[in-house]
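Structure first, then comments.
Here the complex is missing a single protein chain, while all its other protein chains stay put.
Order as written gives the chain letters A and B; numbering starts at 1 within each chain.
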Amino acid sequence: MTEIALGFATLLDPAVLGFLMIGILAGLIVGSIPGLNDNIAFAIFIPLSFSLSSTYALALMVGLYCSCAVGGSIPAIMVKVPGTASSVLTAIDGHAMARSGKAGQALGIAITSSVFGGVSSALVLLLFAPPMAAFALRFGYVENFSLGLLGMASVLGLLGGSMIKGLISAVLGLLVATVGFSQQTGLPRFTLGIDSLYEGVPFVPLLVGLFGVTAVLDLAEELIRDRRKGATPRQMPRITDSLMLDWRMTKRLLPTWLQCSAIGNVIGIIPGAGMLMAIYMGYERISHRYKRLFAGKPGEPEWGEGAPEGIAAPEAANNAVVASSMVPLLSLGIPGNSVSALFIGALMIQGMVPGPLLFIDHPDIAWMIIVAFLVANVLMWPVSYALVRTISGLVFRMPKAVLVPTISLLCLTGAYSDENSMFSIGVALAAGVVGYVTRRLGIPHAPLILALVLGRTIEDNLGNALAISGGDWTIFVDPVGHPISLALILGAAAFMLAPLAAETRNRYRRRATLKMEA
Amino acid sequence: MRVLKTIDFWSGLAFAAIGFSACATALGFDSRSSTYPATLAAALGFLGLALVVKAWRSAAAQTPSAEGCRVILEGPALEIGVWVLWALALWAGLGYVGPTFAACLALILRHVEDRRLRLHVAQAAGVALGVFAIFYLIFNVPLPELDVVRDLLD
Partner (left out) sequence: MRMNWLSKSLVAAGLALAPAAALAADFPTKDVRIVVPFKPGGGVDASSRILAEYGNKHMTKAKLEVENRAGGDGVVGQTFAAKAKADGYTVLAMTSSVVTNPILKQTGYKLEDFRPVALYNTDPEVIAVGADSPFKTIGDLVAASKQRPLTTTIAGIATSHHMAGLALEDAAGMKFTYVPTTGFGAQLQAVMGGHVELGLFPLGEIKKHADAGTVRILSVAADSRLDILPEVPTWQESGLAIKRWTTFRGWAVPKGTPDAAVKYLSDLLGKISADPAYIKQMNDYGFLVAYKDAAGFTEEVNDYAEVTARVIAKHGLTEKP
């Protein structure tokens, strides 16, 4: 308790609080600009932490880390261009909802869900960090492979339409992820002799291309299509309704928030699992719930065409990953993901190293970081509500003819700034073309993206697990040595079978209703 | 042959070609790093073939219309084309702001009906300078800008 008080005492310095606020504002803006993300913004704050006192710099980073995902959902909903990778699924239902004249509600759901997920994970960080960290440590090569498998299995539940095309998408993603050096032998694969491919296809430009450039190409197509029809170009949706959620909506979304926050928190504390996996798993789980309870009822759109749960699930999950990814970093000194790894840089410059020693040598800093996550998430709520109209108005009031090249330019320049290399621009352009073409061919993108994220995890952990076991595959289902892995494998099997069962049940039920109506 | 007019038939063939050629490449890697990518690549090849077979069996012709092609050419293809030229200009060392302005102006003029040239020049300049300011000045990204401009801003 005294430690928490110490954290608050450090944080409540008006200047520190001020930097936290600046961080929240900056995160909303950085997130809402396609092509800019928290990774890029942090790269600038790390050198800043020299000239600033460490508490200021860290408060700034915490604020930015928390609110970046909220910012990303604004362009996702308003223009269907995800501002950050975390809002790639939000764009689907969010934009559909905005087009139907409920942009305000969509943004309101995104903000409130994010705050709910964020606060839940800040509480986990504050109250349960030590036991959760002990749990995270149990994830070795065997468990991480099984977790990757579970992630891939979860995406199968999202496949509507052609199973073959879904599998093509997943396999293509896994294959692209093998580009670069082989971890087992250090030798390059599919690199075509290009140095920049040695560590794999640069990931940030790849995602920016797949999300941003593809979306821009869709917009360009829409512009031309409208013009050739002689119609005036359709304007972007505007906020015409209330941003506030009423009690009924809140009550309805509560189970979604709870489930996705739980998923986000568990995935967040496992080093290397990553935010996108949590988003997909939460989205998949909730899609079944929606189809069971709401789909087909009067006034309820189909899943993917403006369902409130389709915004709430990914937004709650992505913010639930934020603070929980700091659990292994602060408790053990092991970074939970690439963004929390950048906190090491900021601390290092001050001669501090995250881990148990930080709580002994610099308890004020350690507890301030923890408390700051809670405060940032709480402050984020009113700040986002106050700013969301301004941001979506300012940026998206531009004429569409100007908006389209602006988004392209932001995406491509953002891709460049990841490694300061022209090659990254090429990657983003190529990924955009591939994304656009595959979409025209009816290849779903969800499996591709998750496979790109998880491909390396799956292969590298498989190789290392087999190296340790001496080539024995039963290690993954060993109930004594690796019970967590066994549970994950069973979960993956259930994930693969459940959608089939649910589909059959729904079809049967719908047929029964139709018969009755007839 | 109606199947020849389906998109699935051709995309299936393309995936099969990509898959099997990647598989051939992967088999040339050292033994410890080739099994995994070779298996995936072969799977991609067979999935491509499966798509071809499926297109054959349920051959509902879905010829892309001439109109559709024109839309793609004038919209997305043009957009990408301009940005590829822009990237080449950057790579050739022509600086950042100049080519960016030109690319934005070209795309804006392509998408607007009216010919209020002065307005559109202002818009393109605004976008180019705005994005340059965000990345170069605020985020300190070493954009490939001409030395003249760099020195001017230092």
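A few notes on this one:
Basically, contacts are C-beta pairs under 8 Å (C-beta built on N, C-alpha and C of every residue); 3 or more make two chains touch, one makes a residue touch a chain.
What you are looking at is a predicted structure, and each value in this text was computed from that prediction instead of being measured.
Listed residues A:100, A:162 or A:183: the one in touch with the omitted chain is A:183. The chain not shown here is touched by just one of A:241, A:419 or A:478, and that residue is A:419.
Note on the undisplayed chain: of the listed residues A:117, A:272 or A:308, the one touching it is A:272. Residue-wise, the contact with the chain that is not shown comes from A:202, picked out of A:83, A:173 or A:202. Of the residues in chain A, those that touch the hidden partner chain are 42-43, 46-47, 50, 137-141, 181, 183-188, 193, 195-199, 202, 271-272, 328, 332-335, 341-342, 344-345, 348-349, 351-353, 355-357, 360, 419-421, 423, 460, 464, 467-468.
What we mean here is this: only the chains that are shown with their structure count from here on.
Between the Cα centres of chain A and chain B there is a gap of 24 Å.
Against chain B, the residues of chain A that register as touching in their complex are 33, 36, 40-41, 44, 162, 164-165, 167-168, 171-172, 174-175, 178, 182, 184-185, 187, 189-190, 216-218, 220-225, 227-228, 399-402, 404-406, 408-410, 412-414, 416-417, 420, 422, 425-426, 429, 432-433, 436, 440-443, 459, 462-463. Against chain A, in their complex, chain B makes its touches with residues 7-8, 11, 15, 22, 25-26, 29-30, 32-33, 36-37, 40-41, 43-44, 47-48, 50-51, 54, 67, 70-72, 74-76, 78-80, 83-84, 86-87, 90-91, 100, 103-104, 107-108, 111-113, 123, 127-128, 131, 134-135, 139-144.
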